[in-house]
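Working notes, beginning with the structure itself.
With one protein chain withheld, the remaining protein chains of the complex are depicted in position.
After this line comes chain A, so read on.
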Amino acid sequence: MTTDATGVAAAQPQVRADAGAVLADIAGMLRELLEEYGLDEAEIGRETTFHDDLELESIDLVSLSGSLRERYGDRVNFAEFVADLELDEIIALTVGQLVDFVVESLRSTEAG
């Protein structure tokens, strides 16, 4: 291996398919997304809603989709997750729901 292994390891901790680790991952992505707009101190938990609490817009979800792809590759299909939601579900969407979807996706692809 010729790359800087420590650097790579620091940037990309191992993907773990448990709810706590995924919540930490996603909270990190959301903080990064919101940081440049001044929400550095946001508390992000399972009950945090994407719209009422974080005030994310559709274009933010596109960015989040990119972050998820970077982290999990093809194992998590965010587009599929969004496509399955009714409007009322999108309005009330929580971080916890996305965490559960990601955990489920990771577990179902673990064998492969």
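Convention: contacts are C-beta pairs under 8 Å (C-beta built on N, C-alpha and C of every residue); 3 or more make two chains touch, one makes a residue touch a chain; residues count from 1.
To be clear about the criterion, contacts and distances are computed from a predicted model.
A.B. asks: Could you check which of "Acetolactate synthase small subunit", "ABC transporter ATP-binding protein", "Glycosyl transferase" or "Branched-chain amino acid transport system permease protein" matches the UniProt name for the chain that's left out?
C.D. replies: "Glycosyl transferase"
A.B. asks: Where the complex has a chain not shown, which of A:E32, A:E55, A:E70 or A:E110 is the residue touching it?
C.D. replies: In the full complex, the listed residue that touches the missing chain is A:E55.
A.B. asks: List every residue of chain A that touches the chain not included in the displayed model.
C.D. replies: Its contact residues with the unshown chain are 34, 37-39, 51-52, 55-59, 79, 82-88, 90-91.
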